[in-house]
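Every protein chain of the complex appears in place save one, which is left out.
Which chain is which? They are A, B and C, in the order written, and residues in each are numbered from 1.
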Amino acid sequence: MKQEKAAVLEHQNFQGEYRILRLAAPEIGPQVRPGQFIHLQIPGMGDRILRRPFSIYKASGEGVSILYKPVGRGTEAMIPLRPGAPVDLIGPLGNGYPELGKGRTPVLVAGGYGNAALFLKAKELPLKGVAFFGGRTAQDILCVEEFKALGWDVRPTTDDGSLGTKGLVTAAFDPWLEQQDANTLELFVCGPNPMLKAMGDRAMAHGFTAWLSLDKNMACGVGACLTCVIRRKTADGWEWARCCKDGPVFESREILWDE
Amino acid sequence: MKQEKAAVLEHQNFQGEYRILRLAAPEIGPQVRPGQFIHLQIPGMGDRILRRPFSIYKASGEGVSILYKPVGRGTEAMIPLRPGAPVDLIGPLGNGYPELGKGRTPVLVAGGYGNAALFLKAKELPLKGVAFFGGRTAQDILCVEEFKALGWDVRPTTDDGSLGTKGLVTAAFDPWLEQQDANTLELFVCGPNPMLKAMGDRAMAHGFTAWLSLDKNMACGVGACLTCVIRRKTADGWEWARCCKDGPVFESREILWDE
Amino acid sequence: MNKPRMEIKIGSMMMKNPVTVASGTFGYGPEYAELVDLNRLGAITVKGICPDEHVGNPTPRTFETRGGMLNAIGLPGPGAKGFLKKYIPFLKQFDTPVIVNIWGKAMEDYGRVVELLDDEPAVSAYEINLSCPNVKEGGSAFGTTLDMFSRTVELVRGKTQKPIIPKLAPNVPNIGSFAKAAEECGSDAVSIMNTMPAMAIDIETLKPQLANRFGGLSGPAIKPIAIKLVFDAFRACRIPIIGMGGIFEPEDAIEFMVAGATAVAVGTANFVDPGTLVRVIDGIETYLARKGHAAATEIVGMVKA
Partner (left out) sequence: MNKPRMEIKIGSMMMKNPVTVASGTFGYGPEYAELVDLNRLGAITVKGICPDEHVGNPTPRTFETRGGMLNAIGLPGPGAKGFLKKYIPFLKQFDTPVIVNIWGKAMEDYGRVVELLDDEPAVSAYEINLSCPNVKEGGSAFGTTLDMFSRTVELVRGKTQKPIIPKLAPNVPNIGSFAKAAEECGSDAVSIMNTMPAMAIDIETLKPQLANRFGGLSGPAIKPIAIKLVFDAFRACRIPIIGMGGIFEPEDAIEFMVAGATAVAVGTANFVDPGTLVRVIDGIETYLARKGHAAATEIVGMVKA
């Protein structure tokens, strides 16, 4: 974990509403493990003061890249960032995804920026399997060709049917699951909460492992403020776990979902 | 007085540390009288919210121009404004300079952005006379050639002697004053407070008229908040006068200077 | 779809919409009249008036802070008679009720100023400033001790049939008690909040940034404080609340109403963007229509908490 003054190297439209921001961060870049994130201080956010967390899409000795969609004050304030602009980063943060279990078959499930968050893991995994990606339209499903190039069998689903199966990720996942030896599956999931919960429910029902990367609002990003907590099951009840420090990745059995 | 969404037409270095900002403001431009100002909402000022007042350097059917020096949060936040950027203006504000009195000889005295504030008056005055401009260095004395082109006899003074007489404006003004028929002079002054006071003192000692344009911090700019008040003499004491509405131009005899 | 009804009532005073201005940020009316259509406003609240002319504080009187501003104007003004003479003829031109913000150096002043103003039909209501942090004479003590608060409100109540609206001080742990006391003393509404006592110091000169040393904090910075106070007061009393503190956007005004405010006032935002008032009025109407409400009053205090 480092705090680093980075510089924008590249910033442009990526696909649909998504944009790519590539940052020179030679201290942080080499430390990144798949599933980790950075905490970005966005310049020009006016009177809003907190950092915003972003999953690391790519990392190298040079720095890190993120994919984001402008949806609110912070992400909209990022749009005018030009190459050369200085930005302050803290990272890499969070636990990231664990190693694939012995004898397990990896499966990827993602939606939205989750595709970006899974990319490093997809690259690193020793086996490649099926990748279920969901989105509203074809435009919302990121990096399909990149995942294919790594050897993944990408199965897109879209709400409007503009790419792959029509419906939610589960519309493609559930029929596929029927034909699998569920015990041997190990899922790496990143996407909106309902998607995480759907996959977690199936993991518990069918006895497979599912690593879910959670998106909770954050303040500090380093485990100090206790903003980003979820309920994690313990032997005799539950405890708070911090998404920023103890997560963002949790195994489905650990999580006690709020109603 | 109008509130107008203007657009930046031109924004560049002018001279020394001064910059020129030219704004398309077809509603405000044509209403401007010499010595008035605009109240500018500066984008990108972060968590600072108030407008900043700027004297109008030039005005036309197209809009207005101002000259400014980055000295603080507001003026520094103006630097990145690019042509086409939208800015919100209120103006023209303030009383401006009055007509030249019958049989009077006009004299200009200015320092800093005061030169800009006097330019429209200098142009409009039916007679042209001597203009005393003070600054730290030659770089700080604005628009000398422009005033000369209008027919003014420009007498610069600089602290370092890099242009004209070495010293304060008074170093050139006082010896000149000795040779004048003081009663007939009418001064139009805009500059830092000590310069205003020095000229005001001389006006009262020698019996000439001096119109001083005051710079007081402002909040509303339209006379509502009572931030920008000075003490104005009355028959039986004094009353508050608002620089933004009743001023910024006051005759030297009106002003009761704070200690 | 029908337009939502924007009218609200404060005692006997009808406002054509819930939006007024915060006293002291809009002068006496004429100052913004070239920029804001005064006929659009629910009411015009004028700067604080005491019985006699008052000189206010020396300068500097305001200072910009992060997300807000400090002021210690010190309530300069023409006094009751001066106000009637200088501003009532102007204010009568508009079809908009006038709320006169009143204050006093001593308790009896609150009665005197009402006596001087009350015959004027163009004065629609009184907002009683019991919480100005910027006058030494005690304005703030009236607002932070329940006993003095109640006595002052009762005094004013005894002098007029017009709606009276005590303006509450924010620096108390129990705003609810003041709201309830206001109600019990016969107030028609309460205003919440006045500025928060505050200070800034120039570390180079070591001098306070305001000549008066202290001032009141206003602007976006204080909005979450004001929302909490309105929420608390709404649960403690049954009279309407005029909510204010950092309203810059329609969403801010709606938040105050949802917290419990029947009406709202735009203050510091006038300095930043005089267009705020009309934007807020239109924005409330648009929100009501979008949410399917028939009247502004329907959203008052609707927070699910």
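Simple rule for what comes next: a contact is a pair of C-beta atoms (placed from the backbone, for glycine too) under 8 Å apart; a residue touches a chain by one contact, two chains touch by 3 or more.
Small disclaimer: the values here were computed from a predicted structure and weren't measured.
Put simply, the hidden chain is in touch with A, B, C once you look at the whole complex. Within the complete assembly, A:217 is the residue of A:60, A:217 or A:234 that touches the hidden chain. When the full complex is taken into account, the listed residue touching the unshown chain is C:217, out of C:217, C:236, C:265 or C:281. Panel shows chain C; residues 65-68, 70, 140, 144-145, 169-174, 196-201, 203, 205-208, 213-215, 217, 220-225, 227-228, 231, 246, 251, 254-255, 258-259, 287, 302-305 of it touch the chain omitted from the view.
Mapped onto chain B, the interface with the missing chain covers residues 47. For chain A, the residues touching the chain absent from view are 1-3, 41, 47-51, 88, 90, 216-217, 219-230, 240, 245, 258.
As a convention for this text, only the chains that are shown with their structure count from here on.
Chain centres defined as mean CA positions place C nearest to the mean of all protein CA atoms. Look at where the CA atoms of chain A average out and do the same for chain B: the two points lie 57 Å apart. One simple way to say how far apart two chains are is to compare their mean CA positions; for chain B and chain C this gives 36 Å. Among the residues of chain A, those in touch with two or more other chains are 47.
The set of chain C residues touching two or more other chains comprises 66-67, 220.
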